[in-house]
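One chain of protein is taken out of this complex; the other chains stay put.
Chain nomenclature is as follows: A, B and C, assigned in order of appearance, with residue numbering initiated at 1 for each chain independently.
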Amino acid sequence: MSKHLQAPEPSQQPKHPASPADFTAACAGLAAVLAADVESRELAGLAPHAEVELFRDAGILPALIPAERGGIGLGWRELLTAIRPILRVDASVGHALAYHYVNSWRINLNRNADSIAALEQETAARQLFWGGAGNPRDAGLTLMPDGRNFLVSGRKFFATGAEVADRITASGTRADTGEKLAIVIDGRGSGVSHPGDWDNIGQRLSASGSVIFDNAIVAPECVLGSNEQTGDPQSPRGSLSILLFQAVLCHLHVAIAEGALESAAEYTRTKTRPWATSGVDLATEDPYIRTTHGELVSQVRAADALTWRATERLIAAMETGWELSDDARGEAAIEIAAAKVSSTRAVLEATSKAFELTGARATARSAQFDRFWRNARTITLHDPVAYKAQEVGIYELTGVYPTPSAYS
Amino acid sequence: MSKHLQAPEPSQQPKHPASPADFTAACAGLAAVLAADVESRELAGLAPHAEVELFRDAGILPALIPAERGGIGLGWRELLTAIRPILRVDASVGHALAYHYVNSWRINLNRNADSIAALEQETAARQLFWGGAGNPRDAGLTLMPDGRNFLVSGRKFFATGAEVADRITASGTRADTGEKLAIVIDGRGSGVSHPGDWDNIGQRLSASGSVIFDNAIVAPECVLGSNEQTGDPQSPRGSLSILLFQAVLCHLHVAIAEGALESAAEYTRTKTRPWATSGVDLATEDPYIRTTHGELVSQVRAADALTWRATERLIAAMETGWELSDDARGEAAIEIAAAKVSSTRAVLEATSKAFELTGARATARSAQFDRFWRNARTITLHDPVAYKAQEVGIYELTGVYPTPSAYS
Amino acid sequence: MSKHLQAPEPSQQPKHPASPADFTAACAGLAAVLAADVESRELAGLAPHAEVELFRDAGILPALIPAERGGIGLGWRELLTAIRPILRVDASVGHALAYHYVNSWRINLNRNADSIAALEQETAARQLFWGGAGNPRDAGLTLMPDGRNFLVSGRKFFATGAEVADRITASGTRADTGEKLAIVIDGRGSGVSHPGDWDNIGQRLSASGSVIFDNAIVAPECVLGSNEQTGDPQSPRGSLSILLFQAVLCHLHVAIAEGALESAAEYTRTKTRPWATSGVDLATEDPYIRTTHGELVSQVRAADALTWRATERLIAAMETGWELSDDARGEAAIEIAAAKVSSTRAVLEATSKAFELTGARATARSAQFDRFWRNARTITLHDPVAYKAQEVGIYELTGVYPTPSAYS
Partner (left out) sequence: MSKHLQAPEPSQQPKHPASPADFTAACAGLAAVLAADVESRELAGLAPHAEVELFRDAGILPALIPAERGGIGLGWRELLTAIRPILRVDASVGHALAYHYVNSWRINLNRNADSIAALEQETAARQLFWGGAGNPRDAGLTLMPDGRNFLVSGRKFFATGAEVADRITASGTRADTGEKLAIVIDGRGSGVSHPGDWDNIGQRLSASGSVIFDNAIVAPECVLGSNEQTGDPQSPRGSLSILLFQAVLCHLHVAIAEGALESAAEYTRTKTRPWATSGVDLATEDPYIRTTHGELVSQVRAADALTWRATERLIAAMETGWELSDDARGEAAIEIAAAKVSSTRAVLEATSKAFELTGARATARSAQFDRFWRNARTITLHDPVAYKAQEVGIYELTGVYPTPSAYS
């Protein structure tokens, strides 16, 4: 690997979980650790350097990298199942973690096989953490040729994970030729800075602030090819990364809802007093608490079931390889869009109405019970849900799949 | 089989579909036939004698009966997938058809193996149609011993399918001992009459009126054993029929919603004029039509995904056999209850809001477009959805599964 | 009045209610009469000739006409209050009745004072019933000069009340000059025919089918002036009729919802059995029935309160006269649009969910309990509610009032 990429020394010898079961157990353990102080960490809202070290030490970062390259060799199904408990208790750091997996995996959607192999091997060996800098609503990055390297410059907002990342995926436009290239940037290298401008109401630990590149060096090994979305119109596969981000968002939505309802149930069981005129001895026997809880859980289960069905369809598309058809991609895109609509509605309703189960005292700030809604409200605005519904509607009305783009 | 059971001569030699693929094709064909005049049949609202003959002639009635007993040998997964197109276009007759499968299969939840085998063989050989007479809110049926037979008397409302059935499942209480027994009654036999009192706003072709038994003969071969729900408290398996009915209702809910939205899309594409101030040339380009359609489809897809996940859990429970645990039954029960809540909400919203896609002219009675809502509104009242939500809530709050009962 | 206008002989001497209190009592009596057989009349769905005779005999038709012209001299506030009971029990005929008042009053928005006076006097003297033929989505009517008269030709759909009307308001375009004129047509005259094509799922007694004019004679006294919407751009007053129609629709929405909930409460009190696992002795003690009923009533009361506030604003605008400002009209238009959105949501939810209070047996067709939803679903499609919400949104976002048009 290029000397320009400098990875941190691992704080200790990584202990790679050796199997899916090990990995699942490691994630459960991490979820418990994160749960212990999520309220105070969330309130402080610092960039999650400590949390990333926790993940690194646990050896979970190269989960998707094949065993022959030093990774754990999980598939997406096993991965998303195993990390769900983390997303439930701390969807904020969980966002950065889930995006790490997307960003470190999406390089596979490019055709530069040697670079991909080297990047994966290094990621596994050094337990590297990945972020992204791809917000399509900002101006693009510029790539200035400089000998065999490029120098990349520009600013990207909403660069989830970048502030704490060892490697950052991005794309940039060559100043000389106008060609758009997919690149990987050393997050620890010179010319990369973070204004620390992420202080939002939710997803506070997701490191989603902006990143500034000022002539940061991009070695040729870190140029993965023409941009996956725009550069390879023959290939529906190239744009699967967008669908993967959307699917991961659905998992985050559902996980936040599940976390809120689990917390609410625990609170109701242990702290909520029955209402004076309810005629029951325990809050858990209140008819309205029971039914409202049941309705919310039912909607969340439905969103979860659809999220998984969409995920299965996406996995099938990802496994199809380069011969993936437009229609197969389109079917996955529609199912994911529907899951986005359904999970958005479910998580917003669950995280807001959950307070009607717990009662007024759960509004104490110390409970941080509002973090579920704040997380939900923030992450569901990633891109407007009305346009996801529109995509589904257009397909059902006319049979036309969404054009692959920055959000579809 | 007893001479007391008289099956009609098949109108023609049954042509059993020989494979799941054949069966699926046969159902698709039947859906097309039913679609052709569903509006006029639905308006007339006659008992579906003709429709049952259609099913009989197509040879689809013994779908679940093992091949070695003369049936097609499908599993529930294949069956429910294959009949979905029928449920979409005509959920009213589809209700009777789906219940036929439940009623002819549920005898397997009893322990009288010889009778079960004989009943299945006869059903396959003669393409028998099954109904049920089990409404738990009515007074129970009485069984009067009469030599080796029983004479059954009483009235049951909401006996879906019974009016057009060759065999009717029921349970009754022995007048002499008070024992409750599961029985099968010859629907064509003496002492069985149908007041023809089903004239409801929806599910008009489901033959869901009442049935009266006046000393109808029940031969000993048609006594299947102690009542499945109450008679065998050691056995969670015995009460799986209730969950199966509930799961089938979820499939009906989803199918009605799908049918409504497909019809609405077709209408919008071909007949709806764009609104004057919409600024678009086609109704399918109207932003509100697009997004509303997409939202409705998304909710229905979510309900469908959960319905299938619940169905898979139930199938696993059914396949477990007599050693099924309370917890495994309970998990299935909760998932099905959640699917009921989700699919109820989805189908009511879809069938009512669909008119906002098609516009005012779709209220012409000739379009019968309201039949989707009328069907949905009728079938979703089978048992109160609030109590299904309550079951989910109780489980989430306290970990307690629903007690097996007439609706849970 | 012109000999071309032929009114029916009143079946008996009209007994004009002499006061608002008399009028209110007369309407209450009519509501009771209509309630007695609304189910069977609604099922038959005939044009409401008999109902109009009932209104005529009761002397309620000239309610808004000043006493000095032979009318009762009510204002809109008193009228809408008094007829609400009629709209609750039979919103279908109530639709035609309410539109009668709009159509017979809207002539006041024209400047031809002598014709207006004569038409009002005749309406009072002969208890005339008014309909309209103004559906803006159809091609316009043509006016062919014929001596001092015009001959009007063309077809209008959704001409509520026209089939049973003595007088029909309309507008047409002069074939020679292209001028658009507001006219009144003798509904009993030659050249006016009704295809009887109103057979819709709801509002079946509203006589909302199409009307065909084939050289029907329009005497000069029945030309009221340039078309109110388009002809007098200096005058916001001219287009108040559109707002009045919209406000009346809101009253109909609320009334349907009230009727459905009153019927549901009566049914629940007298017929619904408590659910088996509810633990209560009466359905009215079921916690979910109580709360759901309360939620529906609350939403309907809110829609009603807004409907009345909007109506008050409109009445103020109507009373302002010709100096009405664009802004004052605009404020009324926005409040009415908001009431339309609110009342649409409320009535659809109330009429569909009301079944969850009454239970499954209320789906018996004999109860005709679905007529509330069918009426609601039909009338709320008068024009797309999404565009009413859009009008409110545009105003709130930009301060721009809706442009006076056929629906705004």
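What we mean here is this: contacts are C-beta pairs under 8 Å (C-beta built on N, C-alpha and C of every residue); 3 or more make two chains touch, one makes a residue touch a chain.
None of these values were measured; they are calculated from a predicted model.
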> Quick one: which of C:Ala47, C:Leu261, C:Leu314 or C:Leu348 touches the chain that's been left out?
Replying inline: C:Leu261
> Pick from C:Ile289, C:Ala362 or C:Ile379: which residue touches the chain that isn't shown?
Replying inline: C:Ile289
>> Looking at the full complex, which residue from A:Ser92, A:Asn110, A:Asn149 or A:Thr378 touches the chain that isn't shown here?
In response: A:Thr378
> Pick from B:Thr160, B:Thr291, B:Thr311 or B:Thr358: which residue touches the chain that isn't shown?
Replying inline: B:Thr291
> Please identify, in ascending order, the residues of subunit A that touch the omitted chain?
Replying inline: 136-137, 158, 199-202, 273, 275-278, 288, 292, 348, 352, 355-356, 359-360, 363-366, 369-370, 373-374, 377-378, 381-387, 405-407
> Can you name the residues of subunit C that touch the chain not displayed here?
Replying inline: 261, 265, 268-269, 284, 287, 289-295, 297-299, 301-306, 308-309, 335, 337-342, 345-346, 386, 388-394, 396-398
>> Even though one chain is hidden, which residues of subunit B still touch it in the full complex?
In response: 287-288, 291
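What we mean here is this: only the chains that are shown with their structure count from here on.
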> Among the chains, which one keeps its Cα centre farthest from the Cα centre of subunit A?
Replying inline: C
>> On C-alpha atoms alone, could you tell me the rotation angle mapping subunit B onto subunit C? Nearest 5 degrees is fine.
In response: 180
> With chain centres defined as C-alpha means, what is the inter-centre distance between subunit B and subunit C in Å?
Replying inline: 42
> So, what's the distance in Å between the C-alpha centres of subunit C and subunit A?
Replying inline: 54
> Which positions in subunit A touch two or more other chains at once?
Replying inline: 287, 291
